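The complex appears here without one of its protein chains, the remainder shown in place.
Let's turn to chain A:
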Amino acid sequence: MRNYLLKRVLQIMPVLFGITIITFFIIHTAPGDPTSKMMDPRMTVAEKMRLKEKFGIDKPIIVQYVDWISEVVKGNLGYSWKFQRPVAEVMGERLLATFYLAAVSLLLALLIGIPSGVISATRQYTKLDYFFTIFALVGISIPSFFFALLLIKYFAIDNSIFPISGMRTIEASSWPIGAQIKDIIAHTVLPAIVLGLGSTASFMRYTRSSMLEVIRQDYIRTAHSKGLSERVIIYRHALRNALIPIITLLGFWIPGLFSGALIVEQVFAWPGMGLLGYQAIGDRDYPLLMGVNLFLSFLTLTGNLCADLFYGLADPRIKYD
């Protein structure tokens, strides 16, 4: 097990390295550079050239890549051209907000998605099953910006139950800590629902189909004939086996929550990092874009690794040597 883990972690390194090469070269073939955005007629051409030299974009791409990667190896992600501050700092101060929103919505998705999937499967073709199935279909199909604006209209503008946007009330810094926590929770509800809806629906669909397959297996029939209670059969024997595809899904889902928060963070003015990578493309802020890419690739790879490890926990037949 330990060898397996070590091997997998070591494998991540060259893969990450490969990803950086590909993304770096693709990004740098895009036309335009960070001085493109400085469309100020008062800025002379000579001044622009001076800046290009400062940013190092007058050098050949290979040299730029070597400069960049040798700093990254030392743990320095470089300097954002747009924010003119270290990339790690720019990402770091937004990471927590994104992580918090992602965690809440993932939790929501798991807590609602899996049980309703199980219920759907065990009561196939009942009204409850149809209800959940339709809900999942709507949840997967509805565009998140539309759903977000719909929620804002009904719950924030027409009836001011929740705030329109943001992560906290600005005046809240002087409130008692309990009220501040309440304030943040109130601000979290709508974005978490929007971000979690798609995942909830997917988890529900996967759980349902996976459960349907499992409960027709021989060992479930055996359990029934042994006289075990329905509860024990479903939740101890069937669910555990049905969860394996869900775990795979989860491994992919975590990086998706970070990058997929883009729309939700935009509409709700959530101070996270979802928009960073997107805006960095428009601003041609290559160091920041590479930083975000590196972070998301790392999440994807570790997400997969975690999923592989969890298989072992869920399914005793899977063993790692």
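One rule holds in what follows: contacts are C-beta pairs under 8 Å (C-beta built on N, C-alpha and C of every residue); 3 or more make two chains touch, one makes a residue touch a chain; residues count from 1.
The definition used in the following text is that contacts and distances are computed from a predicted model.
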{"item": "Chain left out of the displayed complex - its UniProt protein name, from \"ATP-binding cassette domain-containing protein\", \"Peptide ABC transporter\", \"Aldehyde dehydrogenase family protein\" or \"NADH-quinone oxidoreductase subunit A\"", "value": "\"Peptide ABC transporter\""}
{"item": "Candidates A:3, A:84, A:141 or A:225 - the one touching the absent chain", "value": "A:84"}
{"item": "Contact partner of the left-out chain, one of A:124, A:209 or A:266", "value": "A:266"}
{"item": "Residue of A:14, A:31 or A:176 in touch with the missing chain, whole complex considered", "value": "A:31"}
{"item": "Sites on chain A contacted by the missing partner chain, in the whole complex", "value": "30-33, 36-51, 54-55, 79, 82-85, 93-94, 97, 145, 149, 152-153, 156-157, 160, 164-168, 170-171, 173, 266-272, 282, 284"}
